[in-house]
Structures are given as C-alpha cells and as structure tokens.
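Omission of a single protein chain aside, the complex is shown with its protein chains in their original locations.
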Amino acid sequence: MQKITRDQLVSKASELLSNGTVCCVLGWGMGEFDYDVTPTVFNTVEELNNGFVFNDFCGANFSKYLVSKAAKCDGKILVLLKPCDTYSFNQLLTEHRFDREKVYVVGIPCEGMADVSKVKAICGEGILAISSNGDNINVTTLYDENPIVINAADVLAERCVNCKSKKHVAYDELLGDEGEVIESNRFDEVARLEAMSADERFAFWQNELSRCIRCNACRDACPACTCEKCVFDNPNSGVENKSPANSFEEKLFHIIRAYHVAGRCTDCGECSRVCPQNIPLHLLNRKFIKDINEFYGDYQAGEEVGMRAPLVNYTTEDLEPGEVFDRGADNA
Amino acid sequence: MNNINETLIPKIGVITDVRIDTPDIKTFRVVTPDGKKAFDHRPGQCAMLSVPGVGEAMFSITSSPTNEEYMEFSIKKCGCVTDWLHQAEPGQQITIRGPYGEPFPVDDVFAGKDLLFIAGGVGLAPLRSVINYCRHYRDRYGKIDIVYGSRSKDDLLDYKEIIEEWSTDTGVNVHLTIDNPQEGWDGHVGFVPNYVKELGFDTNKVAVLCGPPIMIKFTLDGLCEIGFDKTNVYTTLELRMKCGVGKCGRCNVGAKYVCKDGPVFRCDELEELPSEY
Amino acid sequence: MRKCSLDKINLIFAEIAKNAELYLPVDQNDGSAAYKKWEEGTAWSNKLNTVKSPKDFFFPQTEDLMQFKTQGKNIEIVDTRSALQDFVIFGVRACDVKSFDILDRVFLSEPVDSFYASRRKHGVIISLACTRPSETCFCKTFDIDPANPTGDISAWKTESEIFFAANTEKGAALLDKLSSLTEECDDAAVLEQKEKINAIMDKLPLKNLTTDAFGGGKTNELFNAPEWDELSSACLGCGTCTFVCPTCQCYDIKDFNTGNGVVRFRCWDSCMYSDFTKMAHGNNRLTQKERFRQRFMHKLVYYPENNDGLFSCVGCGRCLAKCPISMNIVKVMKKIGGKKDE
Partner (left out) sequence: MQVNEYKPLIVAFCCNWCSYAGADLAGNNRLAYPADVKIIRVPCSCRVNPMFILRAFQRGADGVIICGCHPGDCHYTSGNYYTRRRMAALFSMLDYLGIEKERTRVEWVSAAEGAKFAATMNDFAKTVASLGENKRLEDLRCKK
C-alpha cells in the first residue's frame, strides 16, 4: 500500500549515517508480528539492516520523541516524518521544544496507515502474517487455511480515513513527490454530534468516556502535551488523580486535556490511535479545531513555524461566548 | 472503627508535645486520645503518620521501646506532610499506624558486643531509639561509641540529651563534629567519614550507620579502610512508601521491600542488592 | 461433569443472577469486550478476552478505604465500607484465573488485606477454556493450560453446548443450583475440545518463549543488562500496560478533600509513572529506563524470588495488544533472555 519501500528508506538512512550527516536514525523497529512496530533509535547501518521495518503499521508520530532524543545526540538525528507528523514537528518548533539544528528531517510519503484492530474485526484473532499487495492486504491467520484478502481501504486507521494533508510542511529532504493539502471530511462526525440533542450528546460521551482507564497514553503520546509536569500529576494542584474515581473525573481529565492543546493540536490523531479503550478522543480535539475555524477564521496548527495560536490571540471584534450558541442554532 | 487491626486503617494519635530541636527539625510526642502509647515497637521500626487531606508518610520512631508512655518522632521539614506537622500545635490529632519493618538485631547480634553508632544530621533520629534502648539495658552491651555530626552546632539533634545524659553515662563515648568552624564550638570540626577514620576504632565492634546517602557511602568506605567487616555494619534505608506492608510495590530494592524486609539492612546484604536506593 | 445447550445459556445466567450479581464479558460499541453486570437481555460476548482484566473485581481501580471528619484539632475515622454482595464472574480465561493466585500471594499474605480478602470471599469464578487463542497468547510459557482453566467452576464451550465441572465447594454449591438446567454427562466432548485447543497451542507463534533466563536470584545478572536502555528508549511512560495487566498490583493511597470531609482511597498506580517513587527529597528511579526495568524485573525476577519461583505474568497478551509503542514483556524476555542462547 505504501509508495515508498523499506529498502528505499534503509538505503537513504544508511547513506546519511555513513556520510556523517546524522549520527542516529529514529525509525521503526521490527516486532514479533507484522503489526507491532516500535519506535527505535538506530545507531549503525547494521542495526538498520537488521531491525528497520516499514509497513502499513508505522503510524507512530515521531515528532514528540525529538524533545527527548534530539538533546541527547552529539550530532544530528535523522527523523522520518509522514506529512501529518510534520505539522506536529512545526508546532513543537514554534514552542521551542527542541533545537531544529539537531534534527535532519526526511519527509516520506504516506498512503494512510492501517489499524490492526480493524484487521482483527474482520479476520478475528490469531493473525500470523500481514502483507501488503497493491490495494489489498493479505492476512494469514491461525484459523484459516488460505490468507484472507481484504481491501486496504477497509482497515485504514481512523485518522487516515479523514487525512487532511499529504503535504510535508517541514523537511530537509523529501522522498517522493510533494503532496497537497486535501479537502477532508474530518469535521463530519463532529457536525453529526453537534446536530444531536444535548441529551444524546451527553449519553454518547458518557458512554465513551466511561471506558477511560486513565492510563494517560493519550496525554503521553500527544505531541502537543509536552509540559514538564502535568497538572494531573501535581499533588498540589488539587486535581491530581491516577484513576477516574467517577464520571466527573473522567470528564475533567478529557476536557482539560483537549482544552490544553486547543489551538496547538494539529489533529495528528495519536490520542485516538493509542487509546487502549478506543475512545474517539480526536472528536474532542476536532471540536476545538472546528470551533476555532468557525469563530476566528481557518487555522491549522503547525502549518508554519512561529504562528500565534488562536487562544493566545484576539481581535476586538471577536464573538461573545454567549453568541457561540446562537451561531450553533443558525447552523442547525 | 469496629475492626482496628486493619492494616491500612490507622488509629488516632494526639501530639502532646512539640520540641524544637534545630531550625528545621522538631520532635513530636504522640499518644492515643486516652493518653497511652499507640503500640509497642522494637528499635529501628517505623510508623506511618498521616494528616487527613495532606498525606501519609513513614517516619522512624525516635523514642526507645523502653519508653512505655509515649512515642517520639524527630521530623525534618522537607515535604507536604512534614511542613504541615511543623505547623501543628500540641493537642492536634493526627493518625498513626504501625509498627513497620524489621528492627535492629539488638537482642541477638548486638548482645555482648561493643557498639559504634555513626549518624549525620537527622540520621540520628532512627538511631536514638537504639541508643537509648542499649543505654537502658546497659549491662547487655559492651562499650558504646557514638559519632554524630551535623552542619553546625544548631543543627545537632537532641543536643541537650546528648550532653546531659549520653555523655555522662559510663562506657558511653560521644564524639561530636560539625562541618564548619563556628563561634562557641570548641569540639571537632570536619565531616563524619573523616572523623571516623581519625578516631580509628578497633574493628571488633558492630557499627550502625544512618545519615544522608553520601555520608553513608563514604563512612562505609572509611570503616572498611580501617578494617571493619561489612557483616558488622548496619544501616537503615528510606524510600517512598504508601502501604507499609510490602503490597503497594514501590519501596523495593531488588526483591526486598524496605517497609517489610528493611528498613534495617546489613551492609553486605545491601551490597547484594541493585544500587537503586 | 454437567452440560447444557448453548440455547439455554440465558436461563443459566438468569438462575445465577437470582442469588448473586453476575458479571460476564459483553461487547462494547467500540468492538472490544468488557465485564458488565448481567441483566435480562445482556448478550455474552464471544471475544477471546476483555481489554481490562477481571482483577478489577477483587482489586478495584479505585476503592474508598475510609473517611475522615475533622473538627478543630480532632479527627474522626469513619468506616465507609458497605456489606458486600455475593457475585459470580463468568467466562474468565485460564490466564486470568491464574492471575488471582498471583494477586492472592500479595494481598492474602500476612498482614492480610481485608478489602481484597472480603471481595475474594464473596466472589465465585466460572472459568472458560479458550477455543480460539490469539497470536498474542503465551500462557503456556507460564505453565497455564488454556484447555484446563481452574477457578471455582471450569467451563468448556463447543459449537452447541457448554460443559461445567466444579472444582471447589463454592463451585459445587453453585453448580447444584443449576442442576435443573443442566444434565450429567461424560467428558468425551470436553476431551475432544481439549485436544483441539492443544493442537492450536502448538501452532502459536510465541509457543517457544521461555522463562529460562529469569527467576529469583537473577537480580544482579539482569539488573545491569545493557539491553534495558534500548528496550525502554521509546517508552512513553504511560500506564497502559500496568492498567490492562491482570497481575500488576501496585497501588497508591490518596486523600480527596470533598469539601465536607476527606476520603482516603486507594487506586491502581503504575511503576511507569515518574512520581511512583518520588519523595520529598528525591527520586530513586529518575529515568524511564529505571521505571521500565522495575516493571519487568518485578514480574520476572523479584516476584518469583519472593514467591517460590512463580512468575508474575500469565501470558494473557493484553500488553502486546495495547501498548501504544508495541513494547512488551515478550520483547523484553526475548531480548534480555535470548542473548544467552546466541
């Protein structure tokens, strides 16, 4: 399914390692199965040859790792960024979270990543091998004699279904062609919820958020969540909690989490990808993005370095908080 | 509370006296609301004190088990719970549970031996319990040497007791030191590890160490240098604890839980453990 | 051995629910399963397992311990526990049943944790053999037989029938109550089922994973292994692995000020969190490497050292499926343990 192959990436990375441009490579490491790839730092060409992998399950956004990894390197670190990752990259640069000079970005094209839970929903448990075959994916399982052939589009990760851009907004070198920002339907689901009655919305979110186990994966994976100490980890904040004791705490955490990244969230979708309970957390972030676009004009976080985020900005003509709902009524 | 033997459910304790020891250490006297000692303990054991709404923390019991009336805790101001306690006045209720941990082997290993206690700063707190226990049963032990050092004269814990009681006991030698010269101090000046080496004790003693990690490290090296065997050196550890009974899973060093298997460790045992303390 | 047609399974559930709260895996709208209380109309999930393990029943994620009422300098301690109802957990897989043994050794060893003990006393476990194990399963590594789950009652499901065998008095008493809905039978069908399961077990990709390199007494050998750096390098420090794990038992005790009293509660904690060992004057596990190492050393070395060689992992595969960066105990065991074979 991907236009670029593992071998192309390995040879590019090896070249940059060998000629001294970079001292290490942040890439995807091979797992036990075809789908469990782990972000890995490769220091030598040999390590790359043995452990580097690139397939339809390389969804992890590497930008946040740069905050910790770039500072540790003596030279530059090579990072492979998909288009959506580059927005996070720019946003982190805007917030001065790492040194641009320590990073060498190779932009790689992305045709959308697959979600293994969608594969399992179709093929069941017991997946032994997954391979890409044009627009199809072949899945070998314990329980079926022949590989199951499924349409790659059917197992596209949620965030890739509504991909907002194939354009790399930051890179030192680009593999493949320059992509374009694309018209997506990413706000459709938000609009569908907005059109519901308050009771229905409440029931929807109550049900979704009740599954939360407060593992903090959404926060820890989020490239916009880079506070040195989170308010929810601070015993003096009064809201520190390690598990949601009741539905209030579930809501408190998720409202504040989404609010804190509002205007800075690039809609990379990591929060929903990593959630072990499949809570559609991106719908909270997208609501903020949609509101900001509607209230204060279109804004895409991370499009350029140095942009002023909408919630730390203002105009004297902004709408009043009370008018938010009047608009909602007009739209409905 | 109907079932008071629950491990995680504390008893009420009342602070009956607060003694200001040093600028940042106070000693609290705690009894139950009916004026009794909350529970019996052995030298070196700890208790969990808590202030509802603020938190719970483990403290070593400073008073000797031979004190039948109350327990004392010497507490240095350094976090939420200790800050709060330092503002408390006599009559304030807190909660208390324990005793936790393994005590010093005062009745077997220590019996009949010469003892050397080495403490730095607030590290005297856990040792005071043992020292007073050994002083109480004076005839069971040989010579007792106490080396105690602090930043300055004002930072010496239990100074009055040391001068008036410990120093006057027969067979008990107290060696005090402070880090930097100070007006009104004619005693020894210098760090504890060096002082121990200077004093050059004979090595057939049992040594008990407590203080800041860096002091423990260098003093232990010093003791080894003058010929001590690590099997004769004991120390106590401190790590974050929540339950006190080896279940909450955070105070382990290797497979040992400080709250349950410690806090007293023999230095050769400690060396076997990973250096994660 | 007793059996019943699967058509009648709802009658069985209804009968159990007459005297006790019945919990069983139910499909959620996101496609995963979770233990839910059975009510008329609740459908039993046929998923292999739930995202969250059933340890929640005995060791809930949050649990109030007591309440404090303060007035002036005085404190009153209020016991907030209410009487527990008997409950039945249905469809617990062999790995998860084993996890209760592992938790028991922590919570029921002296001093007994009475909160856990009373839940344990009131709970009846009906286990279920695994007909379709997943590629992430490695329970055999820890000598757990998915074809022979333990628990108060063991159950086996075939295409059309479900078989029950009681293992304990509690289980026998419950099975007795179901006698009008079940019939006595021989174990031929169950044996056949077991063989099928064993045949699949031999095909699992993780079947050769061994614990040879681990166990009590290996602390010094493994603690400073250079591999920990690389293994922990991508760890986000989230608590997913600990919270989905059936054997992770670390907890925190916290106070919550309600505005009209203080509730002291305990909740699951994760050794992966940066504040797990943070004290007023420092932290003895400063980096993610140390926290990461603690989790696996605890499961594979420290726990067995204190518990007669029993490992604190049951091979349920939840962390394999759920870790955001796909780092898990299997990778750790292969990397740290595998080097000796090479």
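Labels A, B and C are assigned to the chains in the order they are written; within every chain, residues are numbered from 1.
One rule holds for everything that comes next: contacts are C-beta pairs under 8 Å (C-beta built on N, C-alpha and C of every residue); 3 or more make two chains touch, one makes a residue touch a chain.
Being a predicted model, the structure only gives us computed values, none of them experimental.
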Shown chains touched by the chain that is not drawn here: A, C
Of A:123, A:212 or A:262, the one touching the omitted chain in the full complex: A:262
Touching residues (missing chain, whole complex) on subunit A: 190, 193-194, 198-206, 231, 238-239, 245-246, 248-249, 251-252, 255-256, 258-259, 262, 284, 287-288, 291-292, 295-296, 310-316, 318-325, 328
Touching residues (missing chain, whole complex) on subunit C: 256, 258-260, 263
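The definition used in the following text is that only the chains that are shown with their structure count from here on.
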Most widely separated chain from subunit B, with each centre as the mean of CA atoms: A
Distance from the mean Cα position of subunit C to that of subunit B, given in whole angstrom: 40
Interchain centroid distance [CA atoms averaged], subunit A/subunit B, Å: 51
Distance from the mean Cα position of subunit C to that of subunit A, given in whole angstrom: 30
Residue list for subunit B, restricted to those that touch at least two other chains: 55, 80
In subunit C, residues with contacts to at least two other chains: 252, 257, 269
Interface residues, subunit C side, partner subunit B - complex: 65-66, 68, 70, 73-77, 79, 106-107, 111-115, 216, 219-220, 223-224, 249-253, 255, 257, 262, 264, 266, 269, 271, 276-281, 284-285, 290, 294, 297-298, 301-303, 305-306
Complex contact set, residues of subunit A against subunit C: 31-33, 35-41, 60, 65, 117, 121, 124-128, 142-143, 207, 211, 213-217, 219-221, 233, 235, 238, 240-245, 273-274, 276-279
Partner subunit C, residues of subunit B touching it in the complex: 1-3, 6-10, 12, 52-56, 78-80, 82, 89, 91-95, 238-240, 242-243, 245, 247-252, 254-255, 272-274, 276-277
